[in-house]
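Every protein chain of the complex appears in place save one, which is left out.
Letters A, B and C mark the chains in the order given here, with residues in each chain numbered from 1 onward.
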Amino acid sequence: MSAEPATEVVAAPLPNYLEAESGVASWLNTRDHKRIALLFYVSVLSMFALGGVFALALRTELLTPERTVMDAMTYNRMFTLHGVTMVWLFLIPSIPTVFGNFILPMQLGARDLAFPKLNLISWYLYVLGAIVTIAGMFAGGTDTGWTFYTPYSDSTPTRVVPVVIGIFILGISSIFTGLNFIISVHTLRARGMKWSTMPLFTWAIYGTSIMLVLATPVLGMALALVGLDHALALGIFDPSVGGDPVLFQHIFWFYSHPAVYIMILPAMGVISEMVPTLSHRRPASYTAIVVSTIGIAVVGFLTWGHHLFTAGISELDAGFFGVLSMFVAVFSAIKVFTWTLTLRRGSILITTPILYFFSFLFLFVFGGMTGVALATQSLDIHWQDTYFIVAHFHFIMVGGSVTAFLGAAHYWFPKMFGRMYNERVGTVGAIAVFMGFCLTFIPQFLLGNLGMPRRYYSYPAHFQWLHVLSTGGAFLLGGALLLTLTNLLFALKWGPRAGDNPWASRSFEWLTTSPPPKHNFATTPRLDYDPYDYSLSEEECRARALAR
Amino acid sequence: MNPATVTNWLRTMLFLPPESSSVAASIDHLHMFVILTTMIGSAGIGLMALLFILRYRHRGEDLAAGRAPETQKTTPAWVEWGIAGGLFSLFFAWWVIGFGQYVRVRVAPEDTYDVYVTGKQWMWKFAYPDGHHSISRIYVPAGRPVKLILTSRDVIHSFFVPDFRLKQDVIPGRYTTLWFEAPSPGHHEILCAEYCGANHSTMRAELVVLGPTDFARWLQRGDGSTTTPSPARQEPTIATELGPSQPMSLVRLGEAVAAQQGCLRCHTLDGSPHIGPTWAGLYGAKIPLQGGGELTADEAYLTESMMDPLAHHHAGFQTVMPSYLGRLRPPEVAALLALIKSLREVRGQDVRELSLPPPEVTPPAGAIGQPTQPSLPLLQPIPRGPDAPLPATQGLPPPGAQPWPPMRGRVDVGADGVQGDEKR
Amino acid sequence: MRAHSLGEQYADFAQQDHALKLGMWVFLASELLLFAALFALYAAYRTMYGDDFREAIAHNTLAYGTVNMYVLLCSSFTVALSVWAVRQSRRVLAVVLLLSTMALGIAFLVIKLLEYAEHFRERALPGPYFHMAELPTFGANRFFTMYWVMTGVHAFHVTGGVCLLGWLVHRTWSGHYTAAHHTGLELGTMYWHLIDIIWIFLWPILYLA
Partner (left out) sequence: MSEANKVGAVAYLGTFAGLVVLATLSLLLSFLHWKGGGLVVSLAIAVVKAVLVLFFFMHLAEQRFTNRITMLVGLMFVSLLVGLTVADVATRHTFPSRTKPSPGDPFYSR
């Protein structure tokens, strides 16, 4: 494909989406998927800060075995609100609503998502859900943990209903976001883009959306039943009238295990996008990553029983869930090997995103492999409901999802804002986040082995020195996150101008200017080539895509 | 380097509690096999990635230009399938071993010594086949399989014995079982592992494994006195040492009676509001009455309220208290009074700060009373098993010494029953 | 929106219609999963208390349930015909058919309330309020708790469907839907058909078998 000289006269550059309109109304009533992504960005980060404050309060309380700063009920409410805020207000919406909203239409070569109005409704529902949940917190908040296990969630004297209604609204918001992505991927692919040449981040968001749309309704029903039970005492799970509380755990975890994959799959999508670009190499195996993405999305629904091994379910059913849990681990392992092999014979730009990739890789594999250990049933008996589980899911959520979120924030920063962040401060931030994380959560693995149960306000004295270590790590991690945030905010205003494609990537979202114009591409692109083909030069790709 | 020292070193390095039940050893071996493979696997992948990043880092070539085709080669499919198949067979092997042990742990053998365990909001109650029953301490014979038949009176708890590597959720309305066999005598800590309310963290108990002779003697005398060496205690404990049992202090008895008779379901001991008036700071306070007027809460008023709650009803509370006339024996009434008197100066939280109105709908499944303040836990911290000292070698304060930082809010109940929430 | 506007992101109306319909089908799948949680609870309790459930079903008000079944089948038919009417661009017939569907929906709700009143009299209420004289077993308690919750959520969706039909009547009356462009009407009718399908499954497990 000889690159004929670009003959047509370059039209006057279109104003980018930030300058196209201005004023508060243009933001609050926008239909542009990029602006909605920024609205989500601000609200999701503020919720992350709120959850972080709860976390630091918890860690401070655990400095001494007995009372340190707060009493039992306040602590119990605090760990519930930390869970609810982090799961539903930050982790589940984070990568899909921010980078999914911003990048997915551009990677599809589309002008916008399938239903722009629905996208804006989804943001307003998110804000409404957040307000109701936080109002629930001030009205006394609940102390049932983010899992709301019955019968305690039916009979706790604390206020469960407002928080449950807030999460229900957040559920509707994420169903709408998922629906929007699925329809966009099915109907808005650019001319010539087949399913086998779609970028990997789009595949990951597509898989996540399937889980969002199919699992969240079951959460909605489970929490609605808890709300009904707590308000009207309908006794749906009440054992004194024949109910069985374990059934609540079944329908809750039918949602919540796919939910943990909803949190990690977009992170994997970000990593599958960063690694080929920054090492300038085709991914080791495109099909392996796509097959394991869809595999996780489907098999993720089959494994919820491994949360119930000690909950009194039958041994046969527990065995069945055990085997299925091993399948899911294989898909994650394939992805990890494919990323690592993609680095081979690449030309790797050692920048902040690659550091975040490395910490993601190490922490996710370490955390993920302990997940397989937990799915081994006889070991799970000792570990269930101890700090080993707390450490395991923090390794996956903070070590995996948050690291990938920060990696994406740095990787797509030039594309979203047209400016470059300070590389050195970014690197220091990345290393500090990694150190802070390890100091916080590795002691918790050891606490788990010692048998320290979860959600303990006061604990036997001989665990104390590990808790002190973990609290120190928590404050270090909090500081590192603040440093990274200020570095990005600083670069927003004073960062040097970044070109349209600072990483020299061949993926479709880098074809357009940074920050992109209102409808992403000046001319509708023809994207019939492989977005990871680095044997083509950048000009060849641009000419091929933007030619008539 | 015989295998015993290796496993012992690994068990200490992994911070695992001493192996005190028959299944603990085999579970720990699988534990070490799985965790070591995990660590080696993740370290290996991390190292490989680090090497690739350094080895193939960008050396100034023009990134915009196309790169040589041989750098774009993809991994053949059989490598991917090989990795996937190899890993799955490893995970499947873990599942096979794990499921075998899981079934062995979950299904009890035939001739077991059965003990009925009832989990109740924030305490464990044990009932033995010969009619004995005890609170917060269970005595089991060594060397014989013991089956615990567990149920709960209110919410889901979880009976967790770290030293035995065993845990089983305790579900209201159903029996679940947990069996174990402790080869040698000792003391083991029982923790509640499923969140069950305010005092979930102090719902602890002690599992005492007695040798055959001691157990037989205990069955007759039933007071737990044995000849096994009592362990080195870190802190004085409210429960009696395992020497000759001293008479329980009146306040402790009051507490037990309050729990058994269900007073704690409506009255709290720490000042937080609930269905009934809190007992913290009740004794000697001025009580606003339903029909107007005021009354000081002395022994007479408290006793009368137990027998005929509606006589001088405390304003602002629902009239739901049942009469205890004929259900409380005089010593139990005296014990309850001692308990209420002992809470005289316990400053509970300010009621307004909690802004927690008593729930309008009286919860059907047993009202969950407000927490007893941890400053008065039913049972003090549990000493470690005597035979294998806690893995103190990892920089933990040696047993017996005051751990750093100095423990605050520790309650030392002397024989005279006076205690309080001294803040050192 | 007066004329049918084509979203900027769509090439032509066919692509937009396909996107709207696929979006509706995905939304209906999520609604299906909402009821799946209830069906799972019903199935689990039925496995635990098999024969108690059969006795309770025998005691359930079969007449009301069956009439409601036929009411919803007719409403499904009339709302499907309304789409056909719009395709023949017979606007008035379509409005009449939609109004009759709403009437049938309201009839369903009225019958439902009468049925609830009947159960109220028998004290066949959920959970701790259950004091049915002739069926004092746990299984009956579980059945009627699930009965109230499932039919309650379904009735809630029927109410939503009736309001949606009201909005469709307004749009059809104002001539918004033409023979060529009536996707909005089709989406609304699809939601009503889902309500009918849920009742098709609720009817046997709560009244027949």
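Note that in this section a residue touches a chain if its C-beta (ideal position, glycine included) is under 8 Å from a C-beta of that chain, and two chains touch if they have at least 3 such contacts.
Keep in mind that what you see is a predicted model, and the values were worked out from it rather than measured.
Looking at A:141, A:312, A:346 or A:473, the residue that reaches the missing chain in the full complex is A:312. For the chain left out of this panel, the touching residue among B:58, B:104 or B:153 is B:153. Chain A meets the missing chain through residues 186, 210, 214, 218, 240-241, 244, 246-247, 250-251, 254, 301-302, 305, 308, 312-317, 320-321. Against the chain not displayed here, chain C makes contact via residues 14, 17-18, 21-22, 25-26, 28-30, 32-33, 35-37, 39-41, 43-44, 47-48, 54, 58, 62, 66, 69-70, 73-74, 76-77, 79-81, 83-84, 87, 136-138, 186, 189-190, 193, 196-197, 200-201, 203-205, 207-209.
Operating definition for what follows: only the chains that are shown with their structure count from here on.
Farthest chain from chain B, judged by C-alpha centroids: C. Separation between the centroids of chain A and chain C, computed from CA atoms only, is 35 Å. Along chain A, residues 233, 235, 238, 240-244 each make contact with two or more other chains.
Across the assembly, chain B contributes residues 364 that each touch 2 or more other chains. Only residues 14-17, 23, 27, 30-31, 34-35, 37-39, 41-42, 45-46, 48-50, 52-53, 56-59, 61, 63-75, 77, 80, 83-84, 87-88, 91-92, 94-95, 97-103, 105-107, 154-156, 158, 160, 162-163, 165-169, 171-174, 176, 189, 191-202, 204, 234-235, 270, 272, 274, 349, 354-356, 358-359, 361, 363-368, 370-371, 373-375, 377, 381-382, 384, 390, 392, 395-397, 403-405, 407-410 of chain B touch chain A when the two sit together in their complex. Contact residues of chain A toward chain B in the complex are 64-67, 71-73, 76, 140, 143-145, 149, 151-152, 154-158, 231-233, 235, 238-246, 279-288, 309-312, 315, 318-319, 322-323, 326-327, 329-330, 333-334, 336-341, 343-350, 354, 358, 361-362, 365-366, 369-370, 372-373, 375-382, 384-386, 446-447, 449-451, 453-462, 464-465, 503-504, 533-540.
Chain contact summary for the complex, chain A toward chain C: residues 105, 110-116, 175, 179, 182-183, 186-188, 213-218, 220-222, 225, 228, 233-236, 238, 240-244, 247, 250-251, 254, 519.
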